[in-house]
Every structure is written in structure tokens, then in C-alpha cells.
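Got a structure for you, questions after.
All protein chains of the complex are present and in place, except for one that has been dropped.
Presenting subunit A:
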Amino acid sequence: MKLQPFLLHQSRWLLLVLLTLVAITITAYTSILRPLSDINWLDSLGEGGLTLMTLIWIAVTLLTRPKGLVTNLLFAGLSAMYVSMLWDFLDEMVVFTPHYLTSFEAIPACFGMVLMSISAYYWYKEQSIFNQTLMKKERFYRDHSMTDFVTGLYSVEYMQNQVRHEQSRLANGNSPFCLTLFDICDFAAYSRQHGMQKSNQLLRDIADMLSLSMRESDLLCRFAADKFVVVHPQTNHVQAQAFANRAAEFIARHANYDDGENQPQYSAVRWSCIEVDDKHCEFEPLIAALVNELNQTKVAAA
């Protein structure tokens, strides 16, 4: 079993156990057991289920979220609700003495819900910041099943939908759009020399640099292997070539440091670009033309 997710929020897990023990201890000191005939089993089952579900929510929150304000608020809110649920459940099994203690059951849940509402607000803020970072990597539509795990960009299938979308805009009289394909020079040799993990890191770095070099209206996706593809809506060939040139210059200046060494390594990209003004052209011939043009650039460079 992997311990890492548990170690991240170690103190919160301990707090949860402590909270449960304290809640049970308080109940034990202030109550007596109900006679079996007095227990409403269906009600106990329902309230037990609520307690369990709240516990599962807490576990999922701790297992999936990083440390931070939103996590703390969510944890605090859910824990308070959990204590209320637990007392409510135990109330079915025991009778509180003095009896008025029963009235306090719902107080933690009330506080918990307030905390959760505050966390929802901060969560929304957090999400808006993420949306900001996704600006050049996503357009109009979110579908995380189409992302490439290594670079965090959308895959070529997502690009296909977007190209179709742009083509339908062509039909409405929009000006042509451009597709640019970037390819990392000598990636195979880099991969051989530095291994898979380091080459994945290079892919991520180049993806970041490409996305920095694009306009907000452009969309960058992972093509395959060491290739990336950008769609420039309403852009002519000359403009797109200028963007690609600037991006290539930017990447060529980036110093990449090997582990434990201070010698910088430089990587370069080459690119090919096509302007699309045919609204009926299929996606596959388009990308085949892009790859073909790129291969010709490669041959010319060699």
C-alpha cells in the first residue's frame, strides 16, 4: 500500500481520529445505553449511513487535495458536520443525561456548513486562477479525458474538434486560420542520453514555453511523440510564421540544466505551418500535410 497520500495530511488524519474518540468519550460520560426495544433501527441505519458518508467525504478530500487554505476549510467544515452526524447516530443508541444535551447535537453541523460555504468561495477563486493558466491550452469546452498526462496539454483529438469548429466558422465568412506543428530537434538522442523521465520533463518545459509564446486566442495541444500543434484562429500565414519564429527563438535561448550539473543544455525546435481556408478538408490530410512539410524542413536542415 502506498503511504504517501496519508503522510501528506498526517496531522489531519490524527485529528480526525482524536475528534472521533473525544466525541465518543463525551457521549460515554454523559449518557446511558437505551434498552434494545427502544431503538429505532431504520432511523439508526439512516443516521449511521450519513455519518459514514461524511467520513468518506473527509477521506476523499484529504487523499485528493494538496495542503492549503481550501483544504483546511473543507476539512474543518466536514469534520464539524461529522461530529454532529456521529452524535446524532449515537443518540439512537443512548439517552443523554441530562436530557437537554441532545439539543446541542446540531450546533457543530451548523458551524461546519458555514465553514464549507466559505471554502466554496475560496475554491471558486482557486478555480478561476486555474482557468487563467489554462487560457491558451483550452477553448470553449472542458473535457479532461482528452488531456495528455505527460504535458498536461490537450491531446490531438481535442484539437480535431477545435479545427472542425474553426472550419465551421470559415463557412460563416471568417478569415482563414493557421495550424503550426512544432518538433523538438534531436529528441531521440536526448532521450537516449538522459532517459525517459528527463525527456518527459523536457516535453513539459517546451510545452510551457510554447504556451507562453502564444496569444490568448491560440490553442496549444500535444500532437504525438516530440511534436506539438497550435491552432491560430483568424490568422494568416505570414503572421503565424512570425509567431512560430518568435517561439523557436525563445526556446533556443532557454537553458536546461542537467541533474547535479551546472552545464546548461540548449534545445531547439523546428516547425511547419499551413493556412487552412478549405472548410471541407478532413483533419487527417491537414496534419499529414503538416508532418510532411516538417519532414522536408528536417531534410533541408540536414
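Basically, contacts are C-beta pairs under 8 Å (C-beta built on N, C-alpha and C of every residue); 3 or more make two chains touch, one makes a residue touch a chain; residues count from 1.
Just so we're on the same page, contacts and distances are computed from a predicted model.
Candidate names were "Helix-turn-helix domain-containing protein", "Holin-like protein", "Sodium transport system permease protein" or "Imidazole glycerol phosphate synthase subunit HisH", and the UniProt protein name of the unshown chain is "Helix-turn-helix domain-containing protein".
From the options A:196, A:255 or A:301, the residue with contact to the unseen chain in the full assembly is A:196.
Note that of A:22, A:53, A:242 or A:288, the residue touching the chain absent from this view is A:288. Touch with the hidden chain on the side of subunit A covers residues 2, 145, 148-150, 156, 188, 191-192, 196-197, 200, 223-227, 284, 287-288, 291, 295.
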